[in-house]
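One structure, as structure tokens, below. Some questions next.
Every protein chain except one is present and positioned as in the full complex.
Up next is chain A:
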Amino acid sequence: MISMIPLVPILPLVGALIIGLFGKRIQATIGEFATGVLGCAMPGLAALISFGSFFELIARPATDRIIVSHLAPWVSVADFQVEWAFRYDPLSAMMLMIITGIGTLIHVYSMGYMHEDPSYWRFFSYINLFLGAMLLLVLGDNLLIMFLGWEGVGLCSYLLIGFWFNNPDYAYAGRKAFIVNRIGDLGFLTGMFTLILFSAANFEVVTLSFGELQGRMDTLAQYTLWGFPVLEVAAFCFFVGAIGKSAQIPLYVWLPDAMAGPTPVSALIHAATMVTAGVYMIARMYFMYSLAHFTLEFIAIIAALTCFFSATIGMAQFDIKKVLAYSTVSQLGYMFLAMGVGAYSAGTFHLLTHAAFKAALFMGSGSVIIAMHHEQDMRKMGGLLKKMPITGWAFIFATLAIMGFPGTSGFFSKDEILEKAFEESVWLWLVGFIVAGMTSFYMWRAVFMTFFGEFKGDHHTWEHCHEQPKRTVVPIAILAALALSLGFLNVPDFMGGDYSFSRYLSPVVKNLEEAQVHGMPDSIDGEQHAPVHAEEHGDLLIEVGLMVGSVTWTLLTAFLAYYLYLVNPKAREALMSRAGPQAVFKVLNNKYYVDEFYDLVVVGPLKKCYAFMGDFDKYVVDGAVNLAGYVGRGLGILAGFLDQHIVDGAVNEVAWASQTTGKGFSLLQSGRIQALVGATLVFFAAVLTVWIVYL
């Protein structure tokens, strides 16, 4: 199966091509269902290969789990060598399973969700293309292929956010996502160029392959660029790329707007896969980040801020998808927090669990939205659990996971991050701890507003509201089950587990502390044990204490939501009627006015700049072109003058020939050819003169 890994990205790309070229015809002749089945077939096959390969991979010894397949040379200019190569190792194997597994489920879900959309085929073509690009990003053995995928997913995200482009707001959201991502991409490129620059100075051959780069880190670490260590600069630039793609402060603004796209897109791209690309990138290049401590600190701070602010915004939203969007930004903050404190495996593990529970939440919300006839405002919902039991319970289970209820996946992954943050700094932990409570609050708030209490919409909608078909709810149920169970992959040692997930990742990703203990991170020894943990009694106490503390805190906020939104809404109304809370709520509801601030500070001046450049073009550039025209005309007049007075004699031969050779020649507009030959002579003489005089 492992030998078939290159097919994994190719299959969805082929699917995208087929559906893109012939989908319209297939949909028109054979029908919508066939288009959907075709759209699901390729991701399904890719998922089959990914899972098959995974079991083959874990059957191998731990030292032999990195498989690089070299397919073909790509760019080969002098000493710059980049090839088409895929890297299959525990990290990419995990990502492949997330992408193809959740991807396939979401494809199946989309068959129901996109039902009766006239552009059904276009949707499946785009989303197949997205899967192909994402798989390319993950599998690429070098930065250039990763960048190819990076750009590819950006493009698909743009296409899918603006999928219903007839609505100008949606089209605007697509453009916003694209442009904001572009800013991040500049960072990614700059990072890549930095590495190329210093590789070229030190090594025979410049490559961007991860294996080679890892071995070169020691050498590169000795250099500085403008007074900063090179690796810090490169790591920082790559992180700017991640800020854009993974929606961190200050570039997170596109993600909430991206909810304009169809809900399956939000679930797949803007929750489970694409937005986690930044986390994956850091895990993939952990060897560089482990040598860049300032950047790591910066990442941790940015992550903590993002985590906190987006969670506060999430508490004050009424659009169910907006709540989930801000929750995604906040959860991404958790992942980067883990990365920032050097706990790469913890961040990656949260990526895995988050993919499951957030996809389930999004798909659940999609199901609700369809049932409510595209109503997204939670204030018009309520009591839906009776009407949609499967969706409702799946949503509740996923909410248990995201709040970190003991035993669920979020419990293990979030708890590990908080523990690692605590080891690094109490302040980082405190932020993460507070946010855990807020998460629990806003998620239960969403659950209570949507599924419990009285229905607050109109009678007609309530009558028509019903559970969705099987192809929609079964994927949600599967994901909810995963959200509950995935946590057992990485049970901490003090609870009788052995951190099996971290150990699984350890051949390719080593946490900061291990790297320092074991020297250079590239030393892969087969005897790699579980992450080194302090075994002292005091630490155990702290760990258990942290865990009990956060569980209590999240349950507390959950009950607060229960009290305010279900038991005693009057108390909430009384609270909100006071001036102070009302003002706070207004600021949060308006997302701290960040969009308005950006419009004022960035977009406005840029527009002025465009206007200036337009004028510049009109008056200066056009003027220069006109000037060139005048110069040309002047030269023409000069050549004509020379022709008339000097060259005519030289071309009399030609003239004589044309006069004597009969009627056919009279067709020549007399003089034209002489002028041409004359001009040639003048020109030629000029060139010869330049040669003789100046060379």
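Side notes on the structure shown:
FYI, contacts are C-beta pairs under 8 Å (C-beta built on N, C-alpha and C of every residue); 3 or more make two chains touch, one makes a residue touch a chain; residues count from 1.
Everything below uses one rule, namely that contacts and distances are computed from a predicted model.
Not shown: a single chain whose UniProt protein name, out of "Cell shape-determining protein MreC", "Sulfate transport system permease protein CysW", "NADH-quinone oxidoreductase subunit N" or "Carbon monoxide dehydrogenase", is "NADH-quinone oxidoreductase subunit N".
Of the listed positions A:S3, A:T63, A:S76 or A:Q222, the one in contact with the omitted chain in the full complex is A:S76. Which of A:L155, A:I183 or A:A679 touches the hidden chain is settled by the complete complex: it is A:A679. For the chain missing from the display, the contacting residue among A:V205, A:L556 or A:L688 is A:L688, taking the whole complex into account. Contacts to the hidden chain, counted on chain A, fall at residues 72-74, 76-77, 625, 628-629, 632, 654, 657-658, 664-665, 667-669, 672-673, 676-677, 679-680, 682-684, 686-688, 690-692, 695.
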